[in-house]
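Here is the structure we will look at.
Heads up, one of the protein chains got dropped from this complex, but the rest are sitting where they should.
Here is chain A:
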Amino acid sequence: MLATRALRLVGKRAISTSVCVRGGHGVAKVEDYTLPAYFDRRENPLPDISYVQNLSPEQASLKEKEKGSWAALSDEEKIALYRISFKQSFAEMTQGSSEWKSVVGGMFFLIGFTGLVVLWQRKYVYGPVPHTFEAEYKEKELQRVLDMRMNPVEGFASKWDYENKQWKK
């Protein structure tokens, strides 16, 4: 009931817009993208409009026949009616493609290229590393870590044999 009353209001508005032509500005051009569109999507099985909008004469007569008993339709006619309403069947639209191979290949290629860029950066952009990376400094660091007995139970210092001053076998 409410729907019919709302529709009547919409109809009244449509009349007033066409009356606005008198104002000298004209009715706005209806863009394609503002109208309901057709799309094949698994999550939205019934699109807003049928696929075929302009019916050929045979299709028009078939639509007339559809208004009668459906048992009278042959299998080919039922398929023809389906193809008027829909572009691809569910099986056709949900089938997979081999696109993933291109995607993965492209990914690997670009990651490899990024590796080359990083190598170039390391050579030509970055300055020298801090003095704390020198071998002599690292030896002193290691000695200090063992002196402090860092993680003596299961970790680093547990691997060092303090009696024999060597790594545990």
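Keep this in mind: a residue touches a chain if its C-beta (ideal position, glycine included) is under 8 Å from a C-beta of that chain, and two chains touch if they have at least 3 such contacts; residues count from 1.
Note that in this section contacts and distances are computed from a predicted model.
S.K.: Tell me the UniProt name of the left-out chain, picking from "Coatomer subunit gamma", "Cytochrome c oxidase subunit 6C", "Transmembrane channel-like protein" or "Mitochondrial import inner membrane translocase subunit".
M.R.: UniProt protein name of the non-displayed chain: "Cytochrome c oxidase subunit 6C".
S.K.: Could you please point out the chain A residues that touch the chain left off the display?
M.R.: With respect to the unshown chain, the touching residues of chain A are 75, 78, 144, 147-149, 152-154, 158, 162.
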